[in-house]
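Only one protein chain is missing; all other protein chains are in place.
Note that the chains take the letters A and B in the order they are written out, and that residue 1 is the start of every chain.
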Amino acid sequence: MRMILSLLLAGIASTAIAQDVSEPAPELVGGSVRTNVAIAVPVMPGDALGRQVSEVIVSDLRSTGLFTPLGPGGLPGYSVEEAGNPAYPSWRNAGVSALVSGYIEPRADGRMTVACYLHDVTAGRELTHQGFAVTSANWRQAAHKCADLVYSRLSGQQPFLDTRVVYVAETGPKNNRQKRIALMDSDGSNNRYLTVGRNTVVTPRFSPRGDKLVYVSYIGRKPRVLLYDVASGQERLLIPGNHITFAPRFSPSGRDVVFSMAENGNTDIYMVSVNGGQPRRLTSAPGADTSPSFSPDGRQIVFESDRSGTQQLYVMSSDGGGQRRISFGGGRYASPVWSPTGNMIAFTKIAGPFRIGVMNAGGGGERILTDGWQDEGPSWAPNGQFVMFHRTAQGAGATRLYAVPVGGGSARIMPTPVGGSDPSWSPINN
Amino acid sequence: MRMDRAELAGTGAALAFHAALIAALTLSLAHVQSTPEPPSMEVEFVEDVGLEAAAPTRIATPPPASQAPEIGEAPPDEPAPAPLPPATQPRVAPTPRPTPKPQAKPVQAKPAPAKPTPRVSRIGDDFLKGIADSPSKSDAPAKPAAATFSATARQSVGQAILRQVQPCADRQPFIGEDANKVRLTINLKLARSGRLVRPPTVIRTSGDPDLRAKYGDLLEDQVRRIFAQCTPLRLPAELYDTPTGGWNDFTFTYRVN
Partner (left out) sequence: MKKSILIGMTAVALTLGACGRKTPPAEIPPVEQPPATDPNSTDPNSLEVVELPALQADLVAKAGSDTIYFGTDEYSLDQASQATLAAQARWLLATPNVRASIEGHADERGTREYNQALGERRANATRDFLLSQGVPADRMTVTSWGKERPVATGSNEEAWAQNRRAVTVIIR
């Protein structure tokens, strides 16, 4: 009898407990609204450069396509002491969700510190801050680093704003086009020319650490691959002799360069050490094999070949083995580039117009990103979120550089002083 | 073992009471589940959450009749609206059994505060009144003995909290194609005012490790923004902290769509 009672009580008790445990926690679902974040960037106190620093941050954040930046003009100022302690309610009333504040102060070593704070105005708290020590001549880099800090923290992505672009600057009519290798910051500042325009030059590409370039120059009426040191300006022929060589790219280690050589009506892909020596042949199929690009782990190379009759994309291991086709959509595929994140390949799709597209690294999942008449020559941002390319207009053939977000969205023109083509996006600066 | 009459009687009584308790709980639960949730009201203090005891009322709560220490005292707030029958109001006069009287006097304006006569505790007679009472004259169905944080109450309160913050959740921005594969389990500690006592705590993050690393912080940011914007919450005071739980401590999951 006592046992019956105990069982009853236990039964009641366990029923009560079971009721609590069996209920799953209720779920709140957030909206995922495609909207730009309103972010205020008032003038940074502490130095006359503060306004320019804020202006660069605003321009950088706008270029990401994720923000509606406000300022620096028209926004209230603040003191150095207030940088880390803003009046959140006032900013909430102003209708902004985020705030970038900071200050500039001189250092004992003659440089300056640019302090950068990011605040979540809605939640009323600081999200992150960091200081950057720069020479006063290099203040722009601190602004780009601050913008990258803000972009990364609010998007979850790796940075990409503190980068450079090497490209071919183009002037003159279509049938007498002058081309020069040009180097600029990704926001268009600090643009300078590395060649004088006497020889036709095409396809400059950065080394993995951004300290060297390979590019093609027509010397002696033949396209040659040159290796160029950015800091010193020194350059040399990468492949000696009198061969037609083009389409060069560095390996991820920076120790080798893949390229194409055309001979006796056939174009194949070769690899050579940056220190010189005999190139190794990687492909030998009849047909035009060109535009090689390494995967970021250095193990594979994607390239284009017309061995099947039309230009298609192929992948092989870095020793040339296992060549297999990965493009099977309608149309032709050219100029493939492996993304720095390893999961995608960008390319030029030719199906009437030329458009920039991306596909999964294994093939499939193709998406077309642009809608120009002749868009070609993609290059990835180091975080894999944007692709730069050049767009040629019909007729007079003016070319301009554009950047398009890989997730979808409009292409944005890059601020070059004259026309531009063949862009290559650098890795993050030091 | 053989039992004697006393043991049998005691056991029988115990069984009977347990059965009655189970029956009362079961019946009241079943009854409430069939009650549609009343619409929110633009009232200052209370969000109607479909409690067993609730009729739409303009006071914070009717004090539970059977809470022992309170029985003899006047109820703290009692601008008694007409529907509230005098039967549920503790009587000021030491009447052993308050009987429903046809007094429709709306102005019990401040009867209790006006007569702050300290009463002797009346535990003995009235202690089980709440349990044994017939249903009150209000529209509500059978009341439980105390405002317990039953499973239904927990569910109702949870839905109320999430409903109040949904407009802020709806505004959260898109953060990535695969962000919806990460789920946070969040715990809140709330004050009676309906505000957070401390920032939301992430108890657990579920999903693929790479996606968790990428989106975990951003999702937590969203939760903090949501609860910064859409608080204070308006929830029934008597369910804030009961012996069986309350909305002072609330756990939920968050993901984006």
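Here is the rule we use: a contact is a pair of C-beta atoms (placed from the backbone, for glycine too) under 8 Å apart; a residue touches a chain by one contact, two chains touch by 3 or more.
Because the structure is a prediction, the values reported are computed rather than measured.
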Which displayed chains the unshown chain touches: A
Candidates A:119, A:145, A:164 or A:224 - the one touching the absent chain: A:224
Full-complex contact with the absent chain, from A:52, A:113 or A:200: A:200
Which residue of A:232, A:394 or A:430 touches the chain not shown here: A:394
Touching residues on subunit A - with respect to the absent chain: 173-175, 177, 179, 200, 202-203, 217-224, 226, 235-238, 240-244, 246-247, 260, 262-265, 267, 276, 288, 290-291, 304, 306, 311, 334-335, 348, 350, 354, 374, 376-377, 392, 394-397, 422
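Simple rule for what comes next: only the chains that are shown with their structure count from here on.
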Rounded Å distance between subunit A and subunit B, as computed from the means of their C-alpha atoms: 54
Of subunit A, residues touching subunit B in the complex: 1, 5, 8-9, 12, 19-20, 23, 25-35, 37, 97, 120, 122-125, 127, 153-156, 407
Residue ranges of subunit B in contact with subunit A within the complex: 1, 3, 7, 11, 14-15, 18, 21-22, 150-151, 154-155, 158-159, 161-162, 165-166, 169-177, 179-180, 185, 214-215, 217-219, 221-222, 224-226, 228-229, 251-257
